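One chain of protein is taken out of this complex; the other chains stay put.
Which chain is which? They are A, B, C and D, in the order written, and residues in each are numbered from 1.
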Amino acid sequence: MIKSSSWLTILGILPLLGAVLISALPKKSELNAKRIALVTTLVIAALTVAMATQFQRDNVDMQFVVSRSWIPSLGINFALGVDGIALVLILLSTLLAPIVVLAGWNEATGGRWSVKTFYILLLILETMMIGVFAATDVFLFYVFFEAMLVPVYFLIGGFGTGARSAAAVKFLLYSLFGGLLMLASIIALYVISGEQGGPTFDIGALSQLQMSSTTQNFLFLGFFIAFAIKAPLWPFHTWLPDAADAATPGTSVLLLGVLDKVGTFGMIRYSLALFPEASKTFTPVILVLAVISIIYGAFMAIGQTDFKRLIAYTSVSHFGFITMGIFAMTSQGISGATLYMFNHGFSTGALFLIAGWMAARRGSSKIGDFGGLQRVTPVMAWVFFFAGMSSLALPGLSTFVSEFLVLVGTYTRYPVAAVIGAFGIVLAALYILIPIQRSLHGPTTPGNESLTDLNVREKIAIAPVVAIILVLGFYPSPLLNVINPAAQHTITKAGFSDPLPTISAKVGK
Amino acid sequence: MINLALEVGKTPAPEAILFWILAPLVLLAALGMLLAKKAVHSAILMAWVMITLAIFYIAQDALFLGIVQIVVYTGAVMMLFLFILMLVGIDSKDSLTETIRGLRPIAILAAVGFGGLLISLIGRSTLGHDEVGLATANEAGNVPALAQLLFSRYVWAFEVISALLITAALGAMVLAYNHRITSRPTQRELSEMRFRTGSLANAAGLPNPGVFALHDAVDVPALLPDGTPAPNSISATLEARGDIIDSRPFQLGEMEEEK
Amino acid sequence: MTSNALVYLIALPLFGAAVLMLAGRRADRRGHILATVLSGGSFLLGLYEFSQMLSRSSENRAVTQKLFSWISVGSFKVDAGLMLDQLSISFVLLITGVGTLIHIYSIAYMSHDLDRRRFFAYLNLFVAAMLLLVLGDSYLNLYVGWEGVGLASYLLIGFWNQKPTYATAAKKAFVANRVGDLGLSLAIMVAFATLGTVSFSGVKENAGQASTAALTAIGILLLVAATGKSAQLPLQAWLGDAMAGPTPVSALIHAATMVTAGVYLITRSNFIFDAAPIAQLAVAIIGAITLLFGAIIGAAKDDIKKALAASTTSQIGYMVLGAGLGPAGYAFAIMHLLAHGFFKAGLFLGAGSVMHGMNNEVNMRRYGGLRKFMPITFATFGAGYLSILGVPPFAGFYSKDRIIEAAFNAGGVRGVLLGSAALLGAAITAFYMTRVVVMTFAGKARWEEEVHPHESPALMWLPMVLIAFGSTFSGFLFTRGDALRNWLAPVVEPVAAREQELLSPALVSILALLLVVVGAGLAVMKYLRQDVPVVAPEDVSIFTRVARRDLLQDDFNEAVFMRPGQHLTYALVDIDEVIIDGAVRGVGRMATGSAGALRTTQTGFVRSYAMWILLGAIGLIAAIWMVTL
Amino acid sequence: MNPANYLYVSAMLFTIGAIGVVVRRNAIVVFMCIELMLNAANLAFVTFARINGNLDGQVMAFFTMVVAACEVVVGLAIIVTIYRSRRSASVDDASLLRR
Partner (left out) sequence: MLTFTAPTLSYFLLSPILVVLGGALLGVFAEAVLSRESRPSAQLTITLSTLVLALVQVWRIRDESSLSAAMGSVAIDGPAVLLQASVLILAIFSVFLIADQGSFTAMAAAIPGSPEEKESLQRGEKLTEVYPLTLFAVAGMLLFPVATDLLTLFVALEVLSLPLYLMAGLSRRRRLLSQEAALKYFLLGAFSSAFFLFGAAFLYGYSGGLTLSSIYDAVIGGTANSVFLLIGISFLSVGLLFKVGAVPFHAWTPDVYQGAPTPVTAFMAAATKVAAFGAMLRIFYTAFANAYWDWRPFLTVIAIITMAFGSLVAIAQRDIKRMLAYSSIAHAGFLITGVLALNKAGLDATIFYLFAYGIATVGTFGIVTLVRDSSGEVTDLNRWAGLGKRSPFIATAFATFLLAFAGIPLTSGFIGKFTIFSAAYEGGNKGVVVVGVLSSAIAAYFYIRVIVLMFFTDPEEDGTVVVIPSVLTRITIIATFAITIFLGVFPTPLLNFITSMATFIR
């Protein structure tokens, strides 16, 4: 059996091993590269699930902890560990990875570089994704946070379509800018921790620091802006549609599905935990931004003419919900937000994969270029419809649970925000149904008559996504049980508790 | 003014008189150096500044430095300057129009600002002690005392500065020394070259410049028998500097036509 | 009481839906039979549960089944739980009973459609979702079914979505429903925030301690939800377009069951509305306005299905009005709901039968004199017609008159106004329904030559006949000894003794009948005595024109929501591009621009470089000068 | 006499030299102006040596002269090289490198 402390390290190293294997292949063996990538990601997914079964649900401490001194002179440790929230996000990453490999079996061809390079980058990215969620050392987190940009940058710029290099640069610069602001805050934390008993980057130790409220506010902002850009929150969102538009579908799935979660994950793990007071101070502003994101993203999605951009904007809206849930500081809000992150990964991932397949078949991702697909490619159309329903949070599908939890959790503390945000529900119907009506329904338009339906590989790739969306819609407990203690712990540490029902307050009197 | 006069009057030694005579002169010379159109004038004024400074040094009990200033600076360095000036054009002038837009007014402002601020600052400074004077330090004579310092306390710098001198020599050689790539042609080869190649036009040597009654300067090209000027009769350097006087006005044919 | 069987009520049709969906073309041949059998099985199970329930005392009749813990976060705990009580079972039987009949009907009706399997999958899905709606033991479970039926409705309206207008109609229905759903989800949030629970039992228990304001808020939000699902003002506009779906769908979903879910919701939440008079009044007012609104539109429609759809809106208005009258009206609302379930389903199936025989022609001006060609259809349609008019002893008579009566008895001006509206509605109902019947079955034949009207096959008329029985006799059964009211008693509080009677029941019945006769007479005068032009006359009054345009409901929505929404969208897209992304790019351009400007400091002239150094030095000593001043 | 007067002279000479570097175009004159600045510094050293009563300043001034001589050699070599390539000793003509 694997030692508890080795789990995370093994998970992190495996993709790199895969990458090394691939790089050792001869130049032309594309198929083997794909196979290795698939096998590696599958093994990692299986191992992650195995690890998850070892997770002690009611233990709020970090688990599978490993801590080695890395740069002792700066107090930096190679420290990994997961709580329920991180575990769920690692699961999301590792489960999505094989799906992306399988779904995008041919998307690496025609890129600027060899197919091998694509999978090497992808596997490196997987390591970074695991690392960024597992890091319990702020410095290590920052390293992963920034280093992650590099493979993504090359994945977008090297294998995307259209204005890929401009989009890649925009993505990179935007993220770098945020990251550097965060770096400034990290530096300050480091110095302050040095003044209060020895420099450290350990999250636990840092959350004990005494800071003046001004300092806290500034440092909070440094972290938060980085996360808001990553998430992306209005008005820091404009890189996302460009990037999602330019990237290959698989990359976009990881971008929207996992990478953006780093932002919202960071808000829970770092913004709330390290700066509870500042979080309180800024909550009104953040809620306003979140609500704007929800509504604005939805409207923007409605106004899009391109599938990929549309999906990107729906994500802006969804991230608004997630952020709102987080800063509601209720257990429902944070649990819901975490679950939302997981679910969004799959539902948006499915949307994007199918949009990618559609675009690959049609040679265009313009909504207007499609029409009547339901008659031509029924399976593809249905899966898209299904994913769309999931995206608009149809009850019975997984996203509903999380969206509703977020709304309920927000309502108990910030009713106005929740009510305005809830209007996103209506807009979601519009932004999903309008493209469905235009591309799947109606008469089959010229150019679409001979599109082929999903092949077996694609069906195999998408089936687990559909299954997860469906199962978690009815039975989210396996995840919620893992998330809940961590979420509760987070709000308790931040000095909050769930608001009681108003009647019990009355009864209490 | 009155204060100035009073101060001059109070000054006990002839140093003050010397100073008040030379200081304005040195400043005027420096200014002149700044303003002189011709480089060579600047150089001459510069030499004057240096000599004056040497006098100042001596007046301030720095006898050795004063001498060195005259010998090294005025004697060697300034000569080097003049030498190079000769090489690159002794009477080349700066044109009066300023090429860089807006530099001149900024420069004047800068001069006033820099100088003004500096003087005002010096005027505001205090050292907290009176002038000590060099009587004690120079007790054994200025030169021995300097030597004492130079060869003990500052011997390391003294050693290191040799590196500087070598560098300078090496640098000058790198930039100026044109080592021969081909072996130097012998007299024989030269004369063969002169007679066997091309026309015999140059066989008798180049014409001499300026062979007229009106002009016999080196900067006037000679006239060939057919009355045309011979540009290769003057030095290439003059030509390059543009210091050539046209020889046409002295052409014979034109004079005849005047009749 | 707990039961382990409840889940199978839902599971059977859900299983059918899943099989039909996933099996694909392989299920084409037998799929419809499987679907029908499963739906029938659900009905039988419902009957079994009903019989079990009858064998228990009224307090113990409700049974529950907890499946698993669905969502549990902090104090927010929702079980996947089902509850079958007297109210639910009424719906279960209606849904599965009528549903099964319509399944049978559809086998024939859809026999020529290539996608019949898909149709049955949707039907099964709908049945399952609707059952979940009425069986859920908490608002959140209800919500799942609530949106589930919306989805099924969307799918079925858009069943022939290759026609763009149908696809649009489906979308419209979904969106309008979503607006209602927003109300429901907000209601659940308010309920949780104030009461700490979202289960029906919990809310009922705690409602007494909550403030009236909170309860009013919940009530109003639930009303919003109901207006969406039940096509009440102001969210009524989708129902007419929903007729794009195949006619059995219109019968089942958009007449008999789904659209009445709003009434179910209000009745189910009686404990909230009873404690929030303002919300209750709002319910009644909405019902009253809608019943008139729908009736007027119905009177102007030439499309038989749209006329019936408008009628549905109107009839649900009655139900909502009834539910808005509080304990006095709940039972009647439900009664009318059940009766309406029969007669409106019958009417729609009849309309479908007519269309079936008329090459899918829906324009009544192209009908006429069909009585001879479709006798059975005429007979069953006639039963439904009489029922909706409220002619005794047809079912509608019992339920509608009670609602009108209860409205009058609501007290004061309110009662008079509500009652009058209901009465007036009855008259208009008579007018438009007579118009439909006359234009379709009486008069001269106006159809085109290639049309050969014929009676529908037995598989279609058999369900119609059975349903006609329902529309004929159900009212009598329900009111016998106040059977339904007593049956529902523990769920909705038994009505208090009547404080006052503005009008006696008999008087109400007479008044209503009188008005019905007037309305019907007018219609007969206009459409039987005169020839009906094949093309709708254009030189009609402004009122007719407005009514034909659905009382401008679409124009209103377009002008108030859609257009501004579109403009807002386009504006936001521009803003995103120009202002927000523009700001981002602007920062970039500013950097590049200032870089370009600063670059010019590098003139290449060594003297200007020296100047920089000199200026730097001046800057330094100027700073010194200042600090030492 | 107050030795500070020498400092004033030194400051003025330094200023004049600095301005000369900026306004003159002939490379040799520019260079001479730099020499003037060095000399101004030397004057300050000598004056301060007198004020402070030790000879370190004079030693420094002495070294400055040596350094200046070396600089002159290197500088003039560079100027001559440039002159040979371009036939111009104007610093303004040496402005190919920019932007």
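In the analysis below, contacts are C-beta pairs under 8 Å (C-beta built on N, C-alpha and C of every residue); 3 or more make two chains touch, one makes a residue touch a chain.
All values reported here derive from a predicted model rather than from experimental measurement.
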| item | value |
| --- | --- |
| Among shown chains, those touching the left-out chain | A, B, C, D |
| Listed residues A:181, A:360 or A:451, member touching the removed chain | A:181 |
| Contacting the left-out chain in the complete assembly, out of A:107, A:126 or A:146 | A:146 |
| Footprint left on chain B by the chain that the document does not show | 118, 121-122, 124-129, 140, 144-145, 148, 151-157, 160-161, 163-164, 166-168, 170-171, 173-179, 181-182 |
| Residue numbers in chain D that touch the chain omitted from display | 7, 10, 14, 17-18, 21, 27, 30-31, 34, 37-38, 40-41, 44-45, 47-49, 51-54, 56-57, 59-60, 63-64, 67, 70-71, 74-75, 77-79, 81-82, 84-86, 91, 94-99 |
| Interface with the undisplayed chain - residues on chain C | 588, 591-592, 594-596, 598-599, 601-602, 604, 606, 608-610, 612-613, 615-617, 619-621, 623-624, 627-628 |
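One rule holds in what follows: only the chains that are shown with their structure count from here on.
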| item | value |
| --- | --- |
| Central chain (distance from its CA mean to the mean of all protein CA atoms) | A |
| Most extensive contact between chains (C-beta pair count) | B-D |
| Separation of chain B from chain D, taking each centre as the mean of its C-alpha atoms, in whole Å | 12 |
| Set of chain B residues in contact with two or more other chains | 99-100, 103, 107, 110, 114, 118 |
| Chain B-facing residues of chain D, complex | 1-9, 11-20, 22-26, 28-29, 31-33, 35-36, 39, 42-43, 46-47, 49-56, 58-59, 61-63, 65-74, 76-81, 83, 87, 89-90, 92 |
| Residue ranges of chain B in contact with chain C within the complex | 99-100, 103, 106-107, 110, 113-114, 117-118, 120-121, 124 |
| Chain C - residues contacting chain B, complex | 603, 605, 607-608, 611, 614-615, 617-618, 621-622, 624-625, 628 |
